[in-house]
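One structure coming up, written as C-alpha cells, with questions to follow.
For this depiction, one protein chain was excluded, whereas all remaining protein chains were kept in their positions.
Chain nomenclature is as follows: A, B and C, assigned in order of appearance, with residue numbering initiated at 1 for each chain independently.
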Amino acid sequence: MEGWVIAIIKVVFIWAWVLLIATVMTWVERRGAAMMQDRLGPNRAGPFGLFQPLADGIKLFTKEEVLPKKAHKVLWSLGPLLFALPAFSAYAVMPFGDKIVLGGKEIILQVSNVNIGFLYILAIGSLAVYGIVLGGWGSNNKFSILGGLRSTAQLISYEVPLGLALLAIVFVYGTFSLRDIALAQQGTFLGFLPNWGIFKQPLGFILFMVAIYAEANRVPFDLPEAESEIVAGYHTEYGSMELGLYLFGEYVNLVTLSSLIVVLYFGAWHIPYIDVSKFLGPVSWGIVSFLIFYLKVSFFLWLFVWVRWTIPRFRYDQVMGLGWKALIPLALFNLFITALFIQLAA
Amino acid sequence: MDLRERVEKCLGPEGLMVAMTECRGDLSVEVPKTRLLDVMHLLKDTPDLEFDFLSDVLGVDNLAFYEKQKPKKKPEGEDTEAKKEKGPSPPRFEVIYLLLSLKRTERLQVKIRVAEDDMEVDSVTSIWKAANWPEREAFDMFGLRFKGHPNLKRLLMWDEFPAYPLRKDYPLEGRGEERHLVYGE
Amino acid sequence: MNQDPVSQNDQERLGELVTINIGPSHPAMHGTLRVVTVTDGETIVKAEPEIGYLHRGVEKLGESLTYHQFIPITDRLNYCSAITNNVSYEMAVEKLMGIEVPEKAQLVRVIMMELARIADHEVCVGILGVDLGAFTPFFYLIIQREEIYEIFEWYNGARLTNTFGRIGGLDADLPDDFEERWRELKPNLRKANEETEKLLTHNRIWMDRTIGVSAFSPEDALNWGFTGPCLRACGVKRDLRKDETYCMYDQFDFEVPVGKNGDVFDRYKVRMIEMEESIKIIDQAYKLYKEMPADAPLKARVPKVIKPPVGEVYSALESPNGELGFFVRSDGSNKAYRIKIRPPCYMIYQAFNDLVKGEMIADLIACISSLNVVAGELDR
Partner (left out) sequence: MAKPVVKKEYTLGERIYLLEILKGMALTWRHFVFNVKASFRPEPHTVPTCWQYPEDRTREISPIFRGLHMLCLDEKGREKCIACGTCAKTCPAHCITVKKGKRKEGEEDKYASKMYCASFDIDLLHCIFCGFCQEACPKEAIVLGREFELAQYTREECHLDKQKLLANYRKAKEEGKLRPPRKAVPVVKPPPKPEAGAPKTTEGKAGKPAVAGKAKKGQVEVKKAAEKAKGAGKAESGD
C-alpha cells in the first residue's frame, strides 16, 4: 500500500516538474533567442515576461477548435495525443536524483527502476512518430502530409544511430537499467577524468547528440515543421490546445532527451572528483542530487536553444544522407571500437 | 559609324525599316509588323549591331494620342507623320521592344504598329525567352495576341477578366469587374 | 512554360505527382507570390509562378497623375529600396526633358541610392537566412537597416516610402548630422556583415543548402533577361553603374563582384560583397560632396508644371535587384502618356520554372529568396 502511495506521489511530482520545466523552456527559448538576436523578447506578462507561457496556455485553451472539412476526425484528434503521451511516459524510467530517506524509508528518485529502462525509452520514443504522421495524414493537407512523411523518414533513420550509440553505452556499463548506469558514473576514470559516459564514449556522445537533435525535430533537423518550406509541417491545420499539445509535447521531449543525455553521458547527479553525498545527510543529499541533475539537464536544454538560433536547417535529402552515410557507419565503428576495448580490458 | 547609320545599313536594304526617330539619344526604329522576326534576327546576328539582350516588351495604345494631336501643333516625332502617310485610320497599338547590345552597351527601340482589327503579332519568345512575361502582360493589358507564345494567358489580371485595362478607353477606376467574380468551389 | 502537359496530367492522375500550391499566403512567399508546383515526392517537376496578387495598376495610375505626382507611387514598387525607384523614374523624366542635374544633387542621389542598396541587400540576405532556417543573421542585418532608415528619416521625414528627390534634382540637402550618423553606422554595417558571414558562409549546412542550388548558366540568364546580382552570380560582369554610367558613378572606384555558378550561394556572396562596395562608394561620394561649396545648387531649373516635349525615352539604372528601367512617353501634356516600368525581378522571376526544376521544395524556397522577388515591384 505504502509503495503505491509513494509511486503515485513520485509520478505526480515528476509529471508536474517536467511540465514546469517545459513551460519555463518556452519562455527560455523565446527570451534566449531574443537575447542572441539583439532583441528583448516577451517581457510583458509578469516579471521578465515569466508568465508568458501561462498567457500562451490560456490563449491556446480558449481558442476555438477548428476541424478541417475533409480531415479524418479520429486520426486528427489522435495525433496530438499520441505525440504528447510518449513524451511524458518516457520519463517513467528516468532517474532524477539519487535517493532520499524520508521517515526511515529509502526512496529512489525514479518512478520505477525497471532493468530494461533503456529499451523502454527507445520503444516509447519511437512511438512519437505516430503522433506526427497521423496528425499529418489526418489533416488532409499537402503540407501536413509532407511534414509527416519527412518526420517519419527522419525519425526512423535516426533511430538507428541513436540505438547504436546507446548500444555502445550498454557495452560499457553492462546494464540496461538507467539507474545502474547513473550510479556507475561515480568516481574517476583512468585516474584523472571523471567517470562519465562522455569520456568513455566521446564519439558515441557526438553521435547521440546529433541523433537526438533529429529525434526532437530541432534545428538543424526541424524539417517536419520547417515553417518557411511547408508552413508548419504536420501541425499546419491544428489550432487551439491540439496545437498546444504538439508544441508542449516537443518541449517535454526535449526535457526527456536532455535527461537521457545527462544520465548516460554526464554523470547524472555526480559531481566530478567530489562525493557530495558524504558531506550531506540522507534528506539533503536527495534534494541536492536532484538539483545537480536538473542543473545539468538545463544546460542541455539551453544547448537546444542555443544551437537552434545559430545555424540553418538541412535539406531533406541531406538529413537522410547525414544519417545513413555518416552517422550509421560512425556508430557502427564506435560500437566496434567499444567492443574491442572491452574485450581487451577483459 | 554611329548607331543610326548602322541600323539603317542593316535594315534599310531589305526594306525592313518604316521610320526611325530619335528622342534624347534613344534611337527608335519602326519596322513592318509582318517581318518582325526577320528584323529581330538581323538585329541580333549582324556583327555590327549584336542586340542580344531584350530589356522589355511593352504595348502602347495610341487612341488618346491621335485624338490629342491637333494639326495646329507642330509635332516633333515622326509619329504623326507616319500616321499621315498611312491615311486616316492609323494603327491603334504599338509594340515596343527595348533591345540592348551587351557588348556595345547600346540601346535600340524597335517599334511595330498593330491595327485594332489585326491584333496578331509574332512572338519573339523563340529568340529571347525574356519576352515571355512581357508579352503575356501586353496581351493582358492591351489584348495583343502573340503568335507562337508558349503560354499566352493573362498574367496580372485574373483569367476571366473581360477587358484590357491599359487601353485608353478603359476607365481608371475600372468597371467593377471584381464584383462579378464568383468565389467558392 | 513547361511543354508536356499530356504526360504530366497522366502522371498526376496516377497519383505519382502532387500539385502543391505554395502561396499567395505562405510564410516564405515574400508578399503575395504564388507558385503552383507539381512535385514528385519532394522533387519539383514543374513550378509555375502566378503573379498579380499585388497588382495595383501603377502604370495606369501613372497615366492619370502628373509627372511629379507619380514619384510617391514609385516608392511603392520595390519598397525595400524606394529611393532607387524614385531616382530611376526621375532620371527617365529628366532624360525626356533634357535636364541636367547638378553634380551635388547627383552625389546626394548616389549616397542615398547606395544606402538603399545596402538596405535592400540586407533584407534579401537576411530573409534568405530566415528561409533556410537561420534566423539570427536576419536580426543583425535588419538592425542596421533600421539605422539606414534613420538616416532617411532625418533626410526627408519618411523611412520607407521616401519620395526622394524631385524631377531635376532634390528637395532637400543632406542633413547636417549625416556625417556623424554615417561614421557611426559604417563600422556597425561592416560588423553585421561580418557576423552574418561568420554564421553562414563557411557553415557546411549553409553551403550544402546553397551551393549548386538553382544554378544557371550565363547564356540562359541573358536569354531570360537576368540583370543585377542574379546575373552577376552567373558570371557575367555587367553592372549598369559601370557599363551605362549615370549619376557620376564613373568617378568612383568600386568592384563589381561576379560569381561562378549562378547558384544561391553565389547570389548571396555577390550581395554581401556589393554591400561592402556600396560602403566604399558612399565614402567616396561623401568626400566629393564635402568638396562642393555649401551653396552649390541641388536642383536644375525646372518649370513648376512639368510638360515634357512629345517623345519617348527609356532610362534604366542599376537597382539593388538589377536593371530598373522606366519607359516614359509624353504627349506634351502634364501627364505621362505611357509609363512602363521594367522591374528587374519580373524578368528574373519568369525563369523560375527553369531555375528550380529538378530541385527540391526546400530549394525552391531558397531560390525564391535569393532572387529577391519583391511583389510590389513584380506586380506593379
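Throughout what follows, a contact is a pair of C-beta atoms (placed from the backbone, for glycine too) under 8 Å apart; a residue touches a chain by one contact, two chains touch by 3 or more.
This is a predicted model, so every value here is computed, not measured.
K.L.:
Could you tell me which shown chains are touched by the chain that is not displayed?
P.N.:
Counting the whole assembly, the omitted chain is in touch with A, C.
K.L.:
Among C:Leu170, C:Val258 or C:Leu371, which residue is in contact with the omitted chain in the full complex?
P.N.:
Within the whole complex, the residue contacting the unshown chain is C:Leu170.
K.L.:
For the chain that's not shown, point to the residue among C:Glu59, C:Glu90 or C:Asp263 touching it.
P.N.:
C:Asp263
K.L.:
Out of C:Lys104, C:His121 or C:Arg342, point to the residue that touches the absent chain in the complete complex.
P.N.:
Answer from the full complex: C:Lys104 touches the omitted chain.
K.L.:
I'm checking contacts with the chain that's been left out. Which of C:Glu48, C:Glu153 or C:Glu276 qualifies?
P.N.:
C:Glu153
K.L.:
At which residues does subunit C meet the chain that is not included here?
P.N.:
Spelled out for subunit C, the touching residues are 65, 68-73, 75, 97-100, 102-104, 136, 143, 146, 153-154, 156-158, 161, 163, 169-173, 195, 198-199, 202-205, 207, 211-212, 214-217, 220, 260-263, 265, 292-293, 295-309, 332, 354-355, 357-359.
K.L.:
Determine and list the subunit A residues touching the chain excluded from the picture.
P.N.:
The list for subunit A reads 32, 34-40, 43, 206, 306-307, 309-311.
Here is the rule we use: only the chains that are shown with their structure count from here on.
K.L.:
Give me the step distance from subunit A to subunit B, shortest route via touching chains only.
P.N.:
Contact-graph shortest path, subunit A to subunit B, evaluates to 2.
K.L.:
Name the chain pair with more contacting C-beta pairs, choosing from B-C and A-C.
P.N.:
B-C
K.L.:
Taking each chain's centre as its mean C-alpha position, how far apart are subunit A and subunit B in Å?
P.N.:
Computed value for the inter-centroid distance: 64 Å.
K.L.:
From the mean C-alpha coordinate of subunit B to that of subunit C, what's the distance rounded to whole Å?
P.N.:
26
K.L.:
If you average the CA atoms of subunit A and of subunit C, how many Å lie between those two points?
P.N.:
The answer is 44 Å.
K.L.:
Write out the stretch or stretches of subunit A touching subunit C in their complex.
P.N.:
Checking each residue of subunit A against subunit C gives 33, 36-39, 142-143, 146, 219-220, 222-223, 226-231, 309-318.
K.L.:
For the complex, which residues does subunit B have touching subunit C?
P.N.:
23-26, 28, 52-56, 58, 60-61, 64-65, 68-69, 73, 75-77, 79, 96, 98, 102, 105, 107, 109, 128-130, 132-134, 141, 150-151, 154-158, 165-166, 170, 172
K.L.:
State the interface residues of subunit C toward subunit A in the complex, per the touch definition above.
P.N.:
On the subunit C side, the touching residues are 18, 20, 26-28, 42, 129-136, 138-140, 143, 199-200, 203, 205-206, 208-209, 360-363, 365.
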